[in-house]
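Take a look at the following structure, please.
A protein chain is absent from this complex, but the other protein chains hold their places.
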Amino acid sequence: MSDHKPIVYKNCEDVPAVVMSEASMLWNKTGAWRYIKPKYCDKVPPCNQGCPAGNDVENFVRLAEEKKYKEAWLSIKEENPFPRVCGRVCYYPCETACNRGQFDRAVSINALERFIGDYVSTDTKIERLQNDSGKKVAVVGSGPAGLTTAYHLARLGHGVHVYEADEKPGGVLRYGIPEYRLPKKVLDEEIQDIINLGVTIDCNKKVGETIQWEALLDFDAVFVATGAHKSRNVGIENEEAQGVMPGLGFLKKVAQGKKVHLGPRTVVVGGGNTAIDAARTAMRLGSQVTIHYYRSRNEIPAFKEEVDEAQKEGVHFDMLSEPVRVLVDGDKATGIEMRRTRLGDPDESGRRRPVSVEGSEYSVDATTIIIAIGEDTDLEYLPSEIQEERGRVIVDAFGATSRPGVFAGGDMAIANHNVAYAIGSGKAAAIAIDAYLKGSHVSDIVAQTTIGEYGAMSMSHYIEAGRAHAKNRYTKSVVSYNDINLNYFEEQERSKQTKLELSERHQNFKEVHQGLSEDQIQNDAQRCFHCGVCTMCDTCYIYCPDIAIEHKGDAAWGYDINFDYCKGCGICVHECPRNAMMMEDE
Amino acid sequence: MKKVLMGNHAASWAVKLADVKMIAAYPITPQTQIVEELSEMCGSGELKAKFLKVESEHSAMASCIAASSAGVRAFTATSANGLALMHELLHWASGARLPLVMVNVNRAMAPGWNIWADQSDSLSQRDTGWLQLYVEDNQEVLDTVLQAYYIAEKVNLPVMVCYDAFFLSHTYEAVDIPEKQAVQDWLPPHARENILNTKDPRAFNGLVMPDVYMEMRYKLQQAHEEAVAVVKEAGESFAKAFDRSYSTIETVYCDDAETVLVTSSSTTSPARLVVEALREKGMKIGLMKVRLFRPFPVDDICQVLSGKKKVVVIDRNISFGKGGIFADEIRGAIANDPQAPIIFGYITGLGGRDITPELVEDIVMEAEKNERPERLALWKGLKS
Partner (left out) sequence: MRMKASEELITSGHLACQGCGGTMVMRHALRALGDNTVVVIPACCWTIIAGQFPYSSLRVPILHTAFETAGAAASGVRAALDIQGKEDTNVLAFAGDGGTFDIGLQSLSGAAERNEDIIYICYDNEAYMNTGIQRSSATPEMAWTTTTPSTRPKSGPKKNMIQILAAHKAPYCATANVAWPEDLTNKVKKAMTIRGTKFIHVLSPCPPGWKISSEYSIEVARLATHCNVFPIYEVYDGERYHINIQPKNIPVTEYLKAQGRFRHLTDEEIEHIQKRVDYEWKILLQREMTDSYHMNMPA
């Protein structure tokens, strides 16, 4: 007798004498009782939305947890050519966004990224995704933005020619960020992956000088990302004296291996990343270093961890002080006159404005004075029809400038000056350029490619590269901390990176952060909530009172809900530890 | 093999001969010796059965039902209050169509506490769907318990074997105990379908909706109706094997009788003497012993009683507000017969009071004297 058909006894004779079952209850389609229904629906983890480079963080963390480091690496490389760079220099806004941070501490996403990048051997090749399109794109500048655009365009099948003013590619990654934070070898190896895709990097070619803008018009599209390299002047007396130098220029010289003579006492003016890097570099060169900053420690814009390291390494901080003039002996600087400031009312950035305290001047001896109060863009070489505002090229979300076919990104176009944003902007432009070259409109795909509500663009969304189990990631809904079912998680210590001993940081540029061990990586990968992404933890399956949830199959990922029987109780959705399900109306 | 046994031990011997596999029971006077003897038998290993010394008759019946559902021959014995405690489960046993056998030693219901003979206990379980047999002597106890398994397993209904407290339960009589092999040859092995089986998993006794409940009850009634013939067939085949015959009823001098005395259980014995004596005096009297009470052998009874002048029924039981239960059943059975006799229903012997030949004769003579009974429930033996 069929399990799925009710049994009907037509006459008295047919009715059995014994109350004994003849079939299962499967004929009884209890799905009819339901008025709302569950649905598997992966959502956006906040880390993914928080990563300006658009890494699929949750995915690589999971793959790492499964010890699939190569797959994890490929997952990052899908979005970002620089996991090893980012794993070292990124300020990890993903971790700030990480839901786990509200529970105990964020997952060590950044260190995981570094581990994955370092773990996978350099001979693993990145594949092109599409065949040669016959189109050619010019990229100006080989900083993270330019190289990212080049990388993605090459993968998408386009010919890419990068023009770089300097003798080697990398931009700030090479000439700004010091060796002890980002070894050149690491950078070179990641750039090699890009070159391997067929990208030409044409160094010592400065647009506007070595070659002219017009030469670029032969290309089907142009992407410009020449960064912000013009160091600002303070505008004080004797600033041009010998022994006074700009921060970025100093760092570049050191990076180029040029000898820089600092003398015993270095003063650094400024509180940004350049200032801190310059101070720590000067310290490594054997000089005594003091940083002068005109607000207090709370307002310092440099990355906090860097400031802490600088202090530990012996850099002095003289806060609430502003330069008045350089003290000279002839044309040689001998020191600097400073003046006290105090904090006044907040300015438009919300930080309290420094106010000079008249009559509080004092002088500081110095053999070298490094001015690191910011860098500006140099947009001279651009044709006038490309609109600018406050020193930045005006672009849309995909980097399109006011001139069709010309795109811009990185520090010269966006407000957030950091590597991950530069990478994100480069990728967005690559998507836009690809669409432009194919004659389609990015406005049609902006919703599809944006990660979450306001995250970076996702290349994998763009190319719909198969992440078989996370297909429907196009949802905009970002998982908040309250969406996590905390009952399924217990507090667990976050893995901590070991750092180079302080005593070993003098007179050398050895890398300070040493990364995490595999055990530590495993620990932290396991701490991940996997916000909004099904892990096949079986919670929904096991709690279903109606046995209406079934595994898709031995090899396949995920579950099927048997709506013939699901009564719509909602337990699966409510219990899902990570909000990878939802209820919807019938 | 002949042995002098009390009625209770005769029951135990029958259980052993029937190769019962599971016994669950709880002691109550006057049933205790059945349980004690079975404990001995199980203890010594002469009976290979599980004996559950449960904490109540209720659990005894529940576990017998369960064991029977799991496919083994099961047995219990009780009396009066114990039987009453089982009441709900008696319905379960019959409703589940289980071939259980139970001995009920007829004892009066409390209060006040009275441990002596009275059939009201088992007769109040009349409508539970069990077959009921009322037996007269210890030989019949043994033979009927054996037949009970034969019948139960043919009709898939539980059977209750009833006999009077002390008059049988504790009275020693010579009993012929059949050979084990002969019993095995006669009683088919306990092989049943529709049992709890992990290889063919079924649910038993679940929820039944109105659309089929009635049909199932109809089938239960049908099984009862068919059981009358099975009881007779069991008696006949038993007679062939063991030379003692039994049926639904037994008659003495009824063919030409004008008056028929109706009895059951041990009351039959004094009645036999009285009928014999009155026949000698020339009175046209006969005796009918009703052995099968459920199903009620209506046809057999009507065949005997139709056309008689008077029927005198002695009931050691009472249905309050009506009267003797056997009398009432006979009235109901024969009501539509145009030649129905006048029925005198006498209640006596309640709570173990002796039913002597003198008392029986008194009853017969009073009925003989009166044209019709003064009322439905006539009492005899009350203090004057």
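All chains are identified by letter, namely A and B, in their written order; residue positions are counted from 1 within each chain.
Definition applied: a contact is a pair of C-beta atoms (placed from the backbone, for glycine too) under 8 Å apart; a residue touches a chain by one contact, two chains touch by 3 or more.
In this text, all values refer to a predicted model and were calculated from it rather than measured experimentally.
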Sole residue of B:72, B:239, B:277 or B:365 that reaches the chain not shown, by the stated touch rule: B:72
Residue of A:218, A:518 or A:550 touching the missing chain in the full complex: A:550
Touching residues on chain B - with respect to the absent chain: 21-22, 24, 48-50, 52-56, 58-60, 62-72, 74, 88-89, 92, 196-198, 201-209, 212
Residues in chain A touching the chain absent from view: 7, 16, 19-30, 33, 487, 538, 541-543, 545-551, 562, 564-565, 567-571, 573-575, 583
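By our rule, only the chains that are shown with their structure count from here on.
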Whole-Å gap between the CA centroids of chain A and chain B: 91
Residue ranges of chain B in contact with chain A within the complex: 95-97, 156, 194, 202-206, 208, 211-212, 215-216, 218-220, 223
Residues of chain A defined as touching chain B within the complex: 9, 12, 15-22
